[in-house]
Structure formats: structure tokens, C-alpha cells
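Have a look at the structure below before the remarks.
Taken from a larger complex, these chains appear in their original positions, while the remainder are omitted.
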Amino acid sequence: MEVLSALNLGDFAQVFSKMGMFPVFDVAYYIVSIIYLKYEPGSVEVSRRSPVASWLCAMLYCFGSYILADIMLGSSPIDYFQHNSHILLASAVWYLIFYCPLNLFYKCVVFLPVKLVLVALKEVVRTRKIAAGVHHAFHAYHHGFFIMVIVGYVKGSGVALISNFEQLLRGVWRPETNEILNMSFPTKASLYGAILFTLQETHYLPVSKSTLILVFTLFMATSKIVMTARHSHGSPFALIESWVCHLLFGSPLGGSEEDHHAPAAPSSPLKTKEELSDGARKRKAKKAE
Amino acid sequence: MEVLSALNLGDFAQVFSKMGMFPVFDVAYYIVSIIYLKYEPGSVEVSRRSPVASWLCAMLYCFGSYILADIMLGSSPIDYFQHNSHILLASAVWYLIFYCPLNLFYKCVVFLPVKLVLVALKEVVRTRKIAAGVHHAFHAYHHGFFIMVIVGYVKGSGVALISNFEQLLRGVWRPETNEILNMSFPTKASLYGAILFTLQETHYLPVSKSTLILVFTLFMATSKIVMTARHSHGSPFALIESWVCHLLFGSPLGGSEEDHHAPAAPSSPLKTKEELSDGARKRKAKKAE
């Protein structure tokens, strides 16, 4: 920590962790989330046939983390929908991405340099959400370590955790996989992040929250930028995880990468969401238009 | 409004909007709802094999709107079940419709003139529910326009919105469609109604609530009577919707009627609930007995 203070990074972390997210960061979050919705096969047809279903899916993509966290803490699941400006902003982004003439807006935001910036901004929001989720749960349950981790986790992962039901809204049903069975990198990172923030909140981790936010944001942003730039879905945790899982749970060595190809119990010939690279998904989305 | 007051319609609207719903209107609501449950293929077998599942489905059909609205506002989903008299009444209707000797009760209530009256009474209840839902949400969230619309909407649509899960209770699973993807007339009308009542509640629509209730009830009752009498599922909104959707969302012209036949993304050869006319459903229900 002394190195940090010498570099005056403590002050910077403080300022960074107090910075308002609305509207710049939030808009980036909405754009990246709804781009991912547009990548989903069939989502463009749904937006033509049933704008209400498409709008609902977009709202789940943008606010799924709030909905899930509110459910977990026993509040109204649509509590966040009282923030009209956020909903209107997300709706505008949804409209621009799906219905902009000549697909202009979409083409701008998926232009790689723009997208990399947006992806980085999204991770800033994600980290804040995890920290806020853990803090919120801490106020409701002072000793509920598991509750803190769960709420932080759902705040970070958002719609991914309920993707089966989000797909159902679009008439798609893939029961053979889900985000818990095959965790993607952001979901895993949210879990680890939630554990770290819980340890910080309960003073088992001797770091200030602002520093943790800064460090975790940098890690997440860097990872996601690299992964987006390389169209990769490999996780930086793969090696450690593979060994830890082998030791603790007797998982076969080779890591989570190979897991998908193992003859899973009730698997289907369908490819999982994770196996479709960003590139492939983009091509599909383009063809569908 | 002056015309209305000259005709003394304002007073009438006032009286109409204060009229108690229990028990006459509520019974009509229960009867029509459970008739629709009996139309569902397989529901008669379920009533023989597992009365508990059949009863639960009937309760979802009768009280789905309360359950959904309670969930949306973060209350206990079974809060409405404290009204023992309502539950007992609905259970009696369920018993009579499914188990009455010689199927006598069912034959009486599906006799067209009787059914038309019941259908009209049901729409009276539906309109009141939408108004009550919006009002309830307004008290919880004074500026939550979206929340008001959502709560009014689920109060009006009821079980239709969770029909996938209601079917699952009967062992049926049709993931390729749902009520949001293919909205039926009552669901659409509930959405528009919820928007109107929200505008009224927030004083953007300069009408008294009692007048709006009267007008909307008349519209709904007339539409449903005509549709039931003609065994039709066409919507009076079809033309306007088709143009608005074409302009705003680039939907192909031709309206929602043709939508069902369009080669939908992940469709199946199964007919959707909407495509089965009332007549066909009745015939199926008869054969199943």
C-alpha cells in the first residue's frame, strides 16, 4: 500500500471509486449489453415480429443484475424501473441498435476501436455493481457471508444467470446448458470479485474498498479488452482453476476449455453459447438482417 | 365531457366504477377463466389423474393476475389466498366445471348466449383490475411510469403471461411460443389499457378515472362479445398496429395475423394457442372426455 500512496494512487482510487456512472458509463454498459443481445441468433427476427418481447429482452440484458439482486433480497423485482431516465436511455439504445436506418448505429459501435472502449467502460460499471451489491447485502445481513457473495455475484453476472429464461422469452429453449454449468469469463470473474469484495467488507481483506475497486476494474477491463480484440473466450483463470478443481473436486486435468468437448451426461449436438466465437456470432447476426 | 354530463353519463360512470365485483362478476370471471382451462388439450386427463395439479392450474387461471402483481411489487405471491371466500368460490366453480355429473354445469355455461354474458362480465372485472393495479403501483412509486404500466399490464393479462409455466404444471412444454411473442387480443388490450390508466393516474390524460373505466369496459366487452360470437381471434388493433410497427420497427406489412405464418426463427410445426379457434378447442375438449 505504501507504493500506492507514494504514487498518490490512493487518492486516485478514491476519486475513481466516487465517480458518477450516469450517463456515460451506463450508456456504454447498455450499448455493449444490447450488442450481445443482437449477436444472439434469432434476436433480429424477434425484434421485427414482436418489439415488446425484444424490448423486454433488452431490459433484461441491461437491468438483469438489478432485477436478480432485488429478487435475492426480497424487494420488488422491477424496483429499478422507477428510474425513468435509465430506462428511457436503455430503450433509446435498444431502438438505435435494432431499428436505426441502414443499421448505422450498430455499425459504429461494433467498429473494433469503439467497441474496445465501450467494453472497458462496461467493466467499470460491472465492478461498481459487484461492490454495491455486496455492500447492500452487508447492510441487510451483517454476518451473511454467503448472502453477500450471492448478491455481489448476481449483480456482476446479471442476465447471464437467467439466460435460459431470457431465451425462452424469444422462443428459444436450450436446457442442456446454462451459465452455472458452463461459466463464461465474466460470470467467473464476478464470482471471484464478489468473494473479494465480501472479504473486504467484512475486514478479512486489509485493503481499502476504493483500491480494490480500482485494481479489480483494471484487471477486468484489461482482460475483456484483450479477449474482445482476440475474439477469444479463454479465461485467464484456466490454469489455476484446472489444478484447483483437479485437487479439490477430482475434475479431469485439462481445464475448463476441454470440458465442453467431454461427453457430458445429457448433452446435445447443439453448440453452447461459449463455443460460438464473437466472430461467428457477428456473422450470423449480419446474415439475419 | 360536456356531452357526457348532459346525458348524466358522468354520474352513471361514477356509480359503475364503484360497483362491487363480489360475487356476481367474480363468479363470471372464474367461470370463463376455468372454461378456457378446460379447452386446453390434456387438461381433462390431468383433472382425472391429479386433482391437485388441476386445482392449482385453475387457481392460476383465476388469480394469476394477483399473483403476478404481488410478485412485481415484492409482496407474497400467495397474498390473495387469504381471501378464503374467493378461493372457495373459485374452487367450487372448478369442481363444477370439471367434475359435475353429466358435465351439466359446463354445458350450461358454454351455451352461447350464457357464455356471451359471462364473457362481458369478465371484461368488467379485467378493466377494474387494470385500474386497481395502476393505482396500487402509483402509491408505491409515484413517478414509476414503467412500474405502473407493468403492474397494470400483468393485472389485466394474468395467467396468459405465465402460460408456459402453467402448462409445465400440466406436463406440457411449448417453448417455441409465449404470450409476449404472440400477444392475443386481451393481452394487447391490457397493455394499451395499462398505458391509458397510467396516463390518467399521472394526470396526463384529462379524463376522470370513472369515465375511463366505463369507456374501456364498453370497448373490451363489445370486442370480446363480437369475437366470441364469431369464433374470431382477429384484433381490432390489427390495422393500426401493422402500420405503426411497419413505420417504427420495420415489421413487414400485413399485420399480426400473418405474423404467425411467417417462417419464424426457431419455430415448430405445432400450432400456437392463438391459431386454434374456440370451436376447435371445444371439440378437442369434448373428445377428451
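Letters A and B name the chains as they come in the text, with residue numbers starting at 1 for each one.
In the analysis below, a contact is a pair of C-beta atoms (placed from the backbone, for glycine too) under 8 Å apart; a residue touches a chain by one contact, two chains touch by 3 or more.
No experiment lies behind these values; they were computed from the predicted model shown.
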Inset, instruction - May I ask how many copies the whole complex comprises, since the file places only 2 of them? - result: 3
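In this text, only the chains that are shown with their structure count from here on.
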Inset, instruction - Find the geometric centre of each of chain A and chain B from their Cα atoms only, then give the gap between the two centres in Å, rounded to an integer. - result: 36
Legend entry - For the chain A and chain B complex, residues of the former touching the latter: 41-42, 45-53, 56, 70, 74-79, 81-82, 84, 87, 98-99, 168-173
Inset, instruction - Spell out the residues on chain B that touch chain A in their complex, using ranges where they run on. - result: 71-74, 140-141, 143-147, 150, 164, 175-178, 180-183, 191, 245, 248-252, 259, 262, 264-267
